[in-house]
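Only a single protein chain was left out; the remaining protein chains are all shown in position.
Then we have chain A:
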Amino acid sequence: MNQFNRATVILGVAASDAHAVANILIAESLREAGFLVVNLGVCTPLPEFAEAYQANPTAVAVVVGSLNGHAYDDLRDLPALRARGLLGCPVVVGGNISVGSTKSDRDRARLEQLGVDHVLDDVAHLVPLLAGLAQPVFA
């Protein structure tokens, strides 16, 4: 346990989304797994994630939760932020990634085209993914 205790994760919920419960539980589970969590909370515009990254440049990932189906709209500025070098670490998006009850590969592909590195549809995959991303720090 606590093997990632120097690995920082920046966490938050997408700009148009006020779902707090999952966010707080995910923050708690990441801390339980030994990460340092910078939790920006609900309704966080992408530029605030970038600011948090600049304040924590060793962060292993920015994790954006989106439960209201507006993930694509809320992440539109990602290519611009990347182009200006303001968001250098992997970006993980998880939750309910589009409106409607059936998800397609197209929803995932659209987010990947924006520059999202990992799209998760099961929160159980988050800790293993971040653990993998954190490994090089200790290599």
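One rule holds for everything that comes next: contacts are C-beta pairs under 8 Å (C-beta built on N, C-alpha and C of every residue); 3 or more make two chains touch, one makes a residue touch a chain; residues count from 1.
Methods note: contacts and distances are computed from a predicted model.
Undergrad: For the complex's missing chain, which UniProt name, "Pyruvate dehydrogenase E1 component subunit alpha", "Phosphate ABC transporter ATP-binding protein PstB", "Glutamate mutase subunit E" or "ABC transmembrane type-1 domain-containing protein"?
TA: Options "Pyruvate dehydrogenase E1 component subunit alpha", "Phosphate ABC transporter ATP-binding protein PstB", "Glutamate mutase subunit E" or "ABC transmembrane type-1 domain-containing protein" narrow down to "Glutamate mutase subunit E" for the missing chain.
Undergrad: If I consider the whole complex, including the chain that's not displayed, which of A:Ala18, A:Ala55, A:Ala80 or A:Ala109 touches that chain?
TA: That would be A:Ala18, which touches the missing chain.
Undergrad: Give the residue, chosen from A:Val42, A:Leu75 or A:Leu133, that touches the chain omitted from the document.
TA: Once the missing chain is taken into account, the touching residue is A:Val42.
Undergrad: Where does chain A touch the missing chain, residue by residue?
TA: Listed in rising order, the touching residues are 18, 20-21, 24-26, 28-29, 32, 41-43.
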